[in-house]
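One chain of protein is taken out of this complex; the other chains stay put.
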Amino acid sequence: MDFEYFTQLFFGGLTRGSIYALIALGYTMVYGIIELINFAHGEIYMIGAFTGLIVSTVLTMMGMPTLAVVVLAGMAAIIYSCAYGYTMEKIAYKPLRNAPRLSVLISAIGMSLFLQNYVLLAQTSDFLPFPSLVPEFEFWEPYSHILTSPELMILSTTVVVMILLTILIKFTRIGKAMRATSQDKMMAALLGINVDQVISATFVVGSATAAIGGVLIASHIGQINFYMGFIAGIKAFVAAVLGGIGSIPGAVLGALVLGWTESFFTGYISSDYEDVFAFIFLVVILIFRPSGILGRSQIQKV
Amino acid sequence: MLKLKNVQAFYGNIQALKNISMDVKEGEIITLIGANGAGKSTTLMTICGIVPIRSGEILFEGQTINKMPPNKIVALGINQVPEGRHIFPYLTVMENLDMGTFLRNDKDGIKQDLDYIFTLFPRLAERRNQAGGTLSGGEQQMLAISRAIMTRPRLLLLDEPSLGLAPIITHQIFDIIKKINKDNKTTIFLVEQNANLALNVADRGYVMENGVITMTDTGKNLLANEDVKKAYLGI
Amino acid sequence: MTAKQELKKSIIASVWFMFLTFPIMVIKVNTVTHTIDWRWHNMALVGIGSFFLSMLWRYLLKKKEEGGKKDKKAGLSFIQRLLQEKQFALPGILIITLITILFPHIFSMYQTNIMTSALIFVVLGLGLNIVIGLAGLLVLGYAAFFAVGAYSYALLNLHYGVGFWIALPIGGILAALFGILLGYPVLRLRGDYLAIVTLGFGEIIRLVLENWNEFSFGPSGIKNIPKPGFFGIEMSMQTTTIYVFYIVVLLVVFTIFVINRLKNSRIGRAWVALKDDEIASQAMGIDKAKTKLRAFALGATWAGMAGVVFAAKTTFINPASFTLWESVIILCTVVLGGMGSIAGVIAGALLLILLPEYMRDFGEFRMITFGAVLILMMIFRPGGMIEDVRKTYKFEK
Amino acid sequence: MKKRCKWLAVITVSLFTLAFVGSAIAGDTIKLGIAGAHSGDLASYGLPTVNAAKLVVKKINESGGVLGKQVELLIEDDVCKPEVAGNTATKLVSDGVNVVIGHICSGATKSALGIYKNSNIITISPSATSPDLTLSGEYPNFFRTIAHDAVQAQVQAKYALEVLKVKTVAILHDKGDYGKGQAELAQKYFTEAGVKVVLFEGVTPGAVDYSAIVTKVKSKKPELVIWGGYHPEASKIVTLMRKKKMKTTFMGGDGIKDDTFIKVGGQFTEGVYATGPRDISKNALAIQAKKEHQDAYGSDPGAFYDNAYSATLAILNAIQKAGSTDYAAVVKALQTEDVETPLGKIKFDTKGDATGIGFSVYKIEKGAFVEQK
Partner (left out) sequence: MKPILEVKSMTMDFGGLRAIDSVDLSIDKGQIVALIGPNGAGKTTFFNCITGIYTPTAGDIYISSNGAADGKNERINGLKPNVVTRKGLARTFQNIRLFTSMTVLENVMIGCHAITKAGIMGAIFRGASTKSEEKLIVEKSYLILEKIGLSKYVDELAVNLPYGAQRRLEIARALATDPFLLLLDEPAAGMNPQETMELDELILKIRNSEGISILLIEHDMKLVMSLSEKIYVVDYGKKIAEGTPEEIRHNPVVIKAYLGEEVAS
């Protein structure tokens, strides 16, 4: 098929991959630091979207200008997601620091269920319309049939988030502490790093990216409900593993590869088996590269 | 400088330290020897706040430190090179050293210390951009000690620096330990399996058995002690 | 800690949770009337609730920490001891047998029915326990084998009129084949990578069943699957329910028997060794590939048989019964019950399946409670309800 | 140790107590079971039915009940899962329900119906649209206040052909029981009518976005897109289509003929066609039912609300007319007695489908479904 079709699928996959990446980052950071598959991470994304919706609606009703609404709602979503991420770690994971890994996993599953049903009960089971926070950009008009303005927004935000995150990890004090903690917790503590604080910070940063993802995707597709975090969470997790869990560039790469895989498979073959293909692809990658695309191969010292 | 008063600690359900009292004076090298599992490493971990203390008191320069989190203790100037070295495997040598400066802000001081380390261990300077995990055992031990020096400790705790090292490297490391003590007036608390070596460099020594301090004396006297000879020196 | 400090901590917790739950609990925007419903009473509830709960929480955590000091031997629970004491074995078995035989006659059909469901999950839990609890392989797609069993019976019956009793072993064998099929490529993977690949495998099976209409009738499923026959005798609904109950009980007994035997055998020990240390196990002459595949195959066999029974019990199956959620629930039964422990897994499965059923009266609050129970159980009893006690081998001269 | 023992005992005792609480409540009431998804991802389809039944029953009880008895609701969750539905059904049967409103999903309904059939319990579903539930004749105890999918597919094909005059169509569905069934029927009728089906594919419900499939639809250049499934995915797809400047007509079934669809999809849903039960918005009872919901819950009613409302009215009316809760009598009353409901005047044919539920095509104009003549 023609080149334009290919381009459209390419950008479609890129957008989808960017969203996966924003969620996958949280997964991979948390995994990197405490080796936990944080099943409840998708719920943080959902809570980010809900907070964004509630705050933006309230502010709109109060008659605020659109730009202020967008900024404030985005901020609120991030702040609250971070707060939930932080609290979640303190309640469900911190008391299990020395417990078997599976126990922590079950605790995470419990947390996921709890948060889903908490939103269900406190808000609604219905789908709620989410306002388009991103306007149609005039300047983008000639290309918008290939890549719509909101999609462009998602892509550019993702890029910005990636850059900020890279700076955070590579060049800041807390980033330095995160790198040390993820490789050797005890040694990190012996060098004066407050490990508990670093773990909390990781959850907070991961939650912030998830919240950004939640608000962006919600305003892009225009609706949210309490269950939206589940599938997105699973997909993002797959992406994180695909890229090599624990590795930040890996999460981004894995997410993009997953997004493209799904997009091209749907475009050129069939969306019926889209997920089947995505999973088979994952299995094949892991068979040949058991630690994911960019994962560190874990050579066991004998 | 450091005082342990009737310290008790547990590892899980097992009591690892039973009423330990010790005393470290500024500027000296003291050593703690004993069999494997006697509680030597636990003593160090308890001082650093990694293993919680059950009862008793630890004082550093007159200040109680036993309720402090590890990072606060490090900030006071106590640093440990743990058993097994614990190099960050995916960070380069430079990055590993950089981690040691986590609590420091004095750029000039850091630079100075770095130069000092590279004169001590020219090998590390050669390998500054190599990942920590790819170094040989001896190099890793050098790096671990260097990283600890980068924190500018006033009290340096060393846990089994000779473990698994070739004889020639072991001797080098011990020479360096003496040098660090002399150059910087760093107080050194050495836990060692190789009692012979340790007692030779130490001003004073403690002997530990099953979580209890059974003997303390100067290094020389302990070397000459019949019981110590039999049990730890293999003579 | 002083009371004042405690109070301060609780007040901080209270304020924090009021802040945390503010947008979601307090504000409800109505997009129809464009009004905002400010539910301030919720905030008060959260504030008061978290104040007291945080006190309780800290108290419990403190107690848990102190509990860790106790001697390990005394930590053996009442049930664990009961299971070990020989003199209780016979009366215990008698009582349990009596209860099971009488159960469907004392309780209503509904009770029997959900007990049957729960027992099917006991079989599933025990099967997964081979893979996870004994061999230490984290499988997140176990429901796939369950689906293989259920669909083998449904399809074999539909196309060839194969009866329940013949389908039962076939379902088990087919599932075992799938177990090997999955196990083979993932032998090298461990831990979380294995988990995600098996999760993918589970989803693949479900999605294929959903999309391949010609084969599996897609999402509309297969209905009118016959209940198990008893020498061709027509049975009433009531009798069939009881009959199915007894079949499942027998299956459970058979499963327990086999798993107990396996656990204390050469193979069982090899699994545990492999779980503890793969490299050392290989150095002891254990064939890693073969041993792992055996675990996959055996674990899957039980899921397959449970699937056949499940299809016969519900008489209708569609892919919706074999989602990731089912896999997760089965995993929860194993971990919550106590990994490796047969009694634990049974208790875990009964609790996890029966609790939501009996909590129906809590209506909408049951799932949130369920989530909270999972978290609390893991924090305060991380080893599961009944922890595994391995058989001690005695040398008699 | 002792404490642990106690703790276990407490759990066991409370479990058993809980088990008996349900069955302990008895009395001279008419028991109406409400079964459907009340939690989980499909809760939004099940909960409106609960609300509808509650409102109707409240009103009837206040005016003296049915046959002089109060109506009691037994609400049970089946999460739309077949195996849970089986348990739900047994539970309702054990609790002695007289009739059941439900289940919501066709799959769950199929697995529950056998149990009700064995116990002679009439079941009215407000939403299970799988054709063979009634057409197969296997379940004489089954009725529904919604037209089955085949009717809709025929209406869609007819309208597309005669009014829209399309020659090519793309059919999408959500891979679910309901959606895929609908899509397959549409494929059948469109093909029979000589329309070319250029694309027939399922999409994953709940996926993060649908731009790939929308791109694919765009490349196939169909004149019409038929959607089999519910409104959340539909509104995501239609929103994307419009954002990508596609003007292709979009048509769905009763799964999207829901005000939430317009609310959620907003301006992008303008011009979308949906088939659904004949317009009832001017029906006095329907207006009243909607108002009752707004008064009681402060929000617009959700999916299948009117169908559930009508089902409750119909069954209670049939019991009243039959003079007892006797199975045969109530079945007869359902089939013979007309009843005024929000859906209009309905009764049921011998297969169990409601007659009098006409099907119309709607077009969304200015944010509302407007019936097309």
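Each chain gets a letter, A, B, C and D, in the order it is written, and its residues are counted from 1.
The definition used in the following text is that contacts are C-beta pairs under 8 Å (C-beta built on N, C-alpha and C of every residue); 3 or more make two chains touch, one makes a residue touch a chain.
As the structure is a prediction and not an experimental result, all values here were calculated from the model.
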item: Listed residues C:Ala167, C:Ile222, C:Leu298 or C:Ala311, member touching the removed chain; value: C:Leu298
item: Which of C:Leu7, C:Leu98, C:Leu181 or C:Ala283 contacts the chain that the document leaves out; value: C:Ala283
item: Of C:Arg39, C:Lys64 or C:Arg269, the one touching the omitted chain in the full complex; value: C:Arg269
item: Residues of chain C in contact with the chain not shown; value: 258, 261-262, 265-270, 272-273, 275-277, 279-288, 294, 298, 390, 392-395
item: Positions on chain B where the hidden chain makes contact; value: 35-37, 135-139, 163-169, 171, 193, 230-235
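Methods note: only the chains that are shown with their structure count from here on.
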item: Mean-CA-position distance for chain B and chain A (Å); value: 42
item: Whole-Å gap separating chain C and chain D, where each centre is the average of the chain's CA atoms; value: 32
item: Of all residues in chain C, the ones touching two or more other chains; value: 31, 211, 364, 367
item: In chain D, residues with contacts to at least two other chains; value: 39-40, 175, 202, 263, 299
item: In the complex with chain D, residue positions of chain A that touch it; value: 1, 5, 8-9, 11-13, 15-16, 19-20, 117, 120, 124-129, 144-145, 148, 150-151, 217, 220-223, 225, 227-228, 230-232, 235, 262-264, 266-267, 270-272, 274-275
item: Chain D-facing residues of chain C, complex; value: 30-33, 37, 74, 77-79, 108-111, 113-114, 117, 210-211, 213, 218-221, 223-224, 236-237, 241, 310, 313-318, 320-321, 351, 354-355, 357-361, 363-364, 366-367
item: Chain B residues touching chain A - in the complex, by the definition given at the top; value: 48-50, 69-71, 74-75, 79-80, 82, 86, 88-91, 95, 98-100, 102-103, 147, 151
